[in-house]
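Submitted below is the structure of interest, expressed as structure tokens.
Only a single protein chain was left out; the remaining protein chains are all shown in position.
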């Protein structure tokens, strides 16, 4: 069992024990994910690029907490939809490696958005 | 090496080969993550709750692609920040299990938001 | 002076008096907007469609507060960029009226996303 499968299983049991499966439709879960990503974005909104890379222990602890929330909802949403997140990410990264060949896109965020975009 | 560590390593090399580390500040990456989550939300916006749970193969394929994009940026952001996503998620789930004890919160999304909230 | 121009002027003065113009780059402001939209989404995440249309006075008051926050950042962002929000919205609505002619798209969210999409 991978670590994400372990998390998905714990979340399944968490929802079952509280009879919260009724609330955990994909539509609701993607909204919850968006809400948590909003909280994560808010941690970075007034930081410069440099500050964001070295935010200090207190801000980093808050970012870590928000990253945990985002991960929980992402794993739960994927589990309810029956999607394997790591397989989906690998497939997308395979695409990106083909689409943005290193020689053509070196050093430029202008020609194309780095990563999925 | 876990599967997320494998992904993080591939993304590190992907960015390095294209000299895109300069763009991959946490501030920029969290914005990219928010943009991808926006695309994921858009896949669900006109669906009913029931439709979202059974979206059909075409919509599910698009959702899977967007979930892959979200996962890539989330893994890359956490890697740049030096945060272990699975540890962060486990710590948050431990908190939630204490905070929302099953007997008090059974069947109610009103008393408290399910999961992180 | 329109009501949005009035708001934009108050926000300009608000930022100036606190020497916060330095933080109000478009990049920072769009992140703040995304954060506030995340809070707004969170108000709706566990509601059914019907509940969302009739949320009760307490939830509606929270939604109104969040809508106010979203509006403030949207107006401030547009002001800093020199964009007229109402003109931009009218131009987009003109496009949508042409693109989604009423006879072809009546009753269907499947053929095309309603509104901007």
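In order of appearance the chains are A, B and C, and numbering begins at 1 in each one.
Throughout what follows, contacts are C-beta pairs under 8 Å (C-beta built on N, C-alpha and C of every residue); 3 or more make two chains touch, one makes a residue touch a chain.
The structure presented is a predicted model; accordingly, all values stated were derived computationally and were not measured.
Q: Contacts of chain B with the missing chain: which residues?
A: Within chain B, the residues touching the omitted chain are 23, 28, 31-32, 34-39, 41-42, 44-46.
Q: What residue numbers in chain C mark contact with the hidden partner chain?
A: On the side of chain C, residues 2-4, 7, 10-11, 14-15, 17-20, 22-28, 30-34, 36-38, 40-41, 43-44, 47-50, 52-53, 55, 60, 63-65, 67-78, 80-81, 83, 85-86, 88-93, 96-97, 100, 102, 105-107, 109, 113-117 touch the unshown chain.
Q: In the full complex, which bits of chain A touch the chain not displayed? Write them out.
A: 27, 30-31, 34, 42, 45-46, 48-49, 109, 113-114, 117
Here is the rule we use: only the chains that are shown with their structure count from here on.
Q: Testing understanding: with touching defined as stated, what is the shape of the graph linking the protein chains, line, ring, star, complete or other?
A: Its topology is that of a complete graph.
Q: For chain A and chain C, let me know how many angstrom lie between their CA-based centres, rounded off.
A: Those two chain centres are 24 Å apart.
Q: Among the residues of chain A, which are close enough to touch at least two other chains?
A: 23, 28, 31-32, 34, 36-38, 41, 44, in rising order.
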